[in-house]
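All remarks here apply to the structure that follows.
With one protein chain removed, the remaining protein chains of the complex are shown where they sit.
After this line comes chain A, so read on.
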């Protein structure tokens, strides 16, 4: 029995586990370590119309059970990504979710229009939540009206379903989620990183050259769980959950909160084999918990009629 096969808008997944955008490059590095066909999908690094160098270094800093990053959306630009990177990934039987970013609505539209034509791109992830760039990014993701209109603009030009990536750096995330649902989003991905800062004890200055950075890793997991728990009860589109996932148990917790699939980010840096390990462990854990299929876990934390697995058995 396949306990993991998952269908979401545009995505027929062998399993609901995929590497998160920016934590897996375009897959090349990991392809030398394991067979990428094991993955449910791959969320590739944010792509912008033109190449971007990103921020000065240091770009990362360690924190308690987490890290800050301010990469600044470095990427080789739309045409190189389409030719070189998507071309490379085409030899794998894995759906690609293309993370798209820009400074202007026009940028998002341009990337969406082109990249959604690629054969292996099965969905877009609209990054309106990057905290590390001056223009665009998070500015689109913190105001409901703006979020809705950029979603609508991208929906108009995209050939594939559009998932909108939400920022946790807002007071009322449900408001944004509902706005992008109104704008036509096919799904949500959440959460992006939390804006943070670390200061050097000797110099008194920020450790990261950009000053602030986005916090990720196990430290943010409770925040992600809370937000998914809240949003999943108020929208009717599926959620791909992320934020500190490092084990099969974490995945189940995200499903309980309301996710229908998950992405693994920072944990890939700690253990490059973490995704295939989780995928291997999940069926055993589901078996142990008494679930026939992982979808039964979605929203258990709030669904009224959800019996515990043990009741049913």
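Here, contacts are C-beta pairs under 8 Å (C-beta built on N, C-alpha and C of every residue); 3 or more make two chains touch, one makes a residue touch a chain; residues count from 1.
As a working rule, contacts and distances are computed from a predicted model.
Chemist: Tell me the UniProt name of the left-out chain, picking from "Carbohydrate ABC transporter ATP-binding protein, CUT1 family", "Rieske 2Fe-2S domain-containing protein", "Dihydroorotate dehydrogenase B (NAD(+)), electron transfer subunit" or "Acetolactate synthase".
Modeler: For the chain not displayed, UniProt's protein name is "Dihydroorotate dehydrogenase B (NAD(+)), electron transfer subunit".
Chemist: Identify the residue among A:35, A:62, A:156 or A:287 that touches the chain left out of the display.
Modeler: A:62
Chemist: To test your reading of the contact rule: which positions on chain A touch the chain that is missing from view?
Modeler: Looking at chain A, the ones touching the missing chain are residues 22-25, 28-30, 32-33, 45, 51-54, 57-67, 69, 71, 74, 76-77, 217-219, 246, 266, 268-273.
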